[in-house]
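Below is a structure I'd like to ask you about.
Let's turn to subunit A:
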Amino acid sequence: MRQGSQTAPEVQIVAFKLEEEEFAVDIHQVHEVLKLVPVTPLPQAAHFIEGVINLRGEVIPVIDLRKRFELPAQERNNQTRIIIVEIEEHNVGLIVDFVTEVLRLPAEAIQPPPARVAGARNELISGIGRLEGRLLIILNLAKILTMHAKIALEEVIPTPEEHSV
Partner candidate 1 sequence: MGKKVMITDDTAFMRMTLRNILEKNGYEVVAEAEDGVQAVEKYGQHKPDLVTMDITMPNMDGITAIKKIMAEDPGAKIVVVSAMGQKALVIEALNSGAKDFIVKPFQPDRIVEALQKVGG
Partner candidate 2 sequence: MEGYEDLFLAETQEYLQIITRCLLETEKNPAGEHFAEMFRAAHSLKGMAGTMGYELMAGLAHEMESLLDQLQQGKVAVGPDCINLFLEGVDLLQLLTENLHQQQGFRADVEALQERLRLWQITGKENLPANVSPAPKGRQTGTEGTLQEGHAPAWEGLLNNFEKETLKEALQQGKEIYQIYVRLRRDSFLKSVRVYMVLKVLEGVGEVVKAEPSLQALEEEKFDREFFLLLVGKLQAVPLQKLLENIAEIEKAELTPVDIEARPFAAGAGQNGGKQGKTTPAQIARPVEKMVRVETAKLDNLVNLVGELIINRTRVLELGKKVGDAQLSSTLEQLERITAELQSAVMTLRMVPVKQVFDRFPRMVRDLSLEKNKKVELIISGEETELDRTIINQVGDPLVHLLRNAVDHGLEEEEERKKKGKDPLNKIFLSAHHEGSHVVISVEDNGRGIDLQAVKERALKKNIISREKMKRMGAAEALQLIFQGGVSTSRKVTDVSGRGVGMDVVKTAVEELHGTVEVHSVPGQGSRFMLRLPLTLAIIRTLMVRCGREMYAIPVEAIRENLFIEPQGIRTIGGEQVITLRQEVLPLYFLQELLAQGSPSAQEYYSVVVVEAGGKKAGFAVDALLGQQEVVIKSLGRFVYDLQGIAGATVLGDGRVILILDVAGLLEGRRLDFGEKSNDH
């Protein structure tokens, strides 16, 4: 985790919404935020991989974060965004409902994920940030694409086999 939450007194994050929950990623891992562009579907890929897009000539995978977190599918609209993040030196797009804002969070306002959050989902979360009554789930991007985390997730919540978006 390159969050630096232990050492830096302050953490800058990009916050976004999925369903009613507010999530965030470390701003150092965010390259840019795009409006929704056409996505080329990838047959046989993990169910949460929406497909690939062309980012200035580079072909990069795009993940539907709703699917990644087993949230119900929702109609895309003009607020839908693709957040381009860097995971292990590779660009990956994350489809989110909408991007709320860029925030500064004191490091001590971030706590490790509480045990009551379902175990597998826990792996995808690096911490919980609190800011003026808001709860921000800070993602552990390194785990977001690993099959291991996916399997664990399926153990907790049975996956509905659906292909249509």
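For anyone wondering why these and not others, all candidates are chains of the complex that A comes from, given by their letters.
We take it that a residue touches a chain if its C-beta (ideal position, glycine included) is under 8 Å from a C-beta of that chain, and two chains touch if they have at least 3 such contacts; residues count from 1.
Predicted model only: the values in this text are computed from it and were never measured.
Enquirer: Check each candidate in turn (1 or 2) and state which touches subunit A within the complex.
Expert: Candidate touching the shown chain: 2.
Enquirer: Please give the residue numbers of subunit A that touch candidate 2 in the complex, ascending.
Expert: 38, 40-46, 49, 52-54, 57-61, 87-88, 90-92, 145, 161, 163
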